[in-house]
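Note that one protein chain is taken out, while the other chains of the complex remain in position.
Presenting subunit A:
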Amino acid sequence: MYLSTVERPRKLGWKGLSGNVFALGTVSLITDVSSEMVTAVLPLYLVVGLGLSPAAYGVIDGVYTGATTLLRLVGGYLADKTDRRKAVAGTGYALSAVAKLGLLIAGTSTALLGAAITIDRAGKGLRTAPRDALITLSTPSGDLGRAFGVHRAMDGVGAFLGPLVALAVLAAAADSFDAVFVASFCVAAMGVVVLAMFVRDHRSTLPAREPVRVKEIGTLLRDSRVRRLVIAAAVLGLATIGDGFVYLLLQKREGLTIGWFPLLAVGTSLVYLLLAAPLGALADKIGRLPVMLAGYVALATAYLLIHSPLDGIPLHLAVLALYGTFYATTDGVLMALAGPALPERLRTTGIALIQSGQALAYLGSSVLFGLAWKYFGPETATRLAAAGVATALVTTAYLLGRRR
């Protein structure tokens, strides 16, 4: 473990975390309620509400992810260059809020719906890196696992509540999707207010600092520690085949009705939010790498279980538990691993770089998995995916286990 976890002088409790982490966690919680509300009803809205064919839905769903990856880098770079991480993150949160109203206005126009969804994802792209940079800048390096754990747990609470709130709104509004979008906008706007009021920006402490230049991204990549982190993140992305696929596989195997779809996501986020903070703290204690590698084991097991003798409710519970554990052991922990390895003035850019690598690889893995599913069938495809995870485990252990 190359991180300086051993030199931590005293044990900070949960209270030792800065108020900024909790403020950012609250913003994420509120925003995730909003975005998961929409995510939960969007497939239903597009296919049932608007009568789009499944193919048209697939296009809307898939096409817009690539652009946001680039925006992550733009967001990270802008935040470092202007030294205004809060402002850049705030813009991202605001864009996503406005996008919810866009869904309302778009009506049945596929092009406008696509635009609204793109704006929403662009907002997410912009805000993620500055937010994570603010967390690292507000936390001593020995407590990063705990800090990210707490943040991701709060985020998870939002993701958990979102679909439930959406279902409640639908029930109260006589299945009116409009009401879900309006409510989602109001919740997202509240998140922006909390960010503006309670999150403190972490401006650089150095008085006369060099302006950050684009070519410094290259410098960042020449640092072998950063490079290894980016590659490890990409490998992580490649090993993950996409929640939708996992839920679809469960649905296919067990003949679940469509209404259960959102609940599968709820189950995963429940496990995630319960485990994120304790596993983050565990990572601070025993090392972040072993915890992350254990996450890969959980993921591979989940993939293998989907086509195993296990079936029915035990299968669902086991897969969702392992899947949630995987997220809890990798999502925040990777950021906690990365933070201290990045120079402070380029930290947001570096975080964006790592997240982009992961997101791009994730996109690729979804396409590959789709093809494997088509040509070899779901059983072989999930086994190939499990083998991919095992490879990722070995690669990550090799890349990040080296001392320099």
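Quick notes on this one:
Simple rule for what comes next: a contact is a pair of C-beta atoms (placed from the backbone, for glycine too) under 8 Å apart; a residue touches a chain by one contact, two chains touch by 3 or more; residues count from 1.
To be clear about the criterion, contacts and distances are computed from a predicted model.
Of "Cytochrome c oxidase subunit 1", "WD40 repeat protein", "Chitooligosaccharide deacetylase" or "Acyl-CoA dehydrogenase family protein", only "WD40 repeat protein" is the UniProt protein name of the chain excluded from the display. If you put the hidden chain back, the residue from A:Ala147, A:Ala183 or A:Leu299 that touches it is A:Ala183.
One chain is missing from the display, and on subunit A it is touched by residues 41, 43-44, 47-48, 50-51, 53-55, 57-58, 61-62, 107-108, 166-167, 169-176, 178-179, 182-183, 186-187, 189-190, 193-194, 197-198, 242, 244-245, 247-248, 255-259, 261, 366, 370-371, 373-374, 377.
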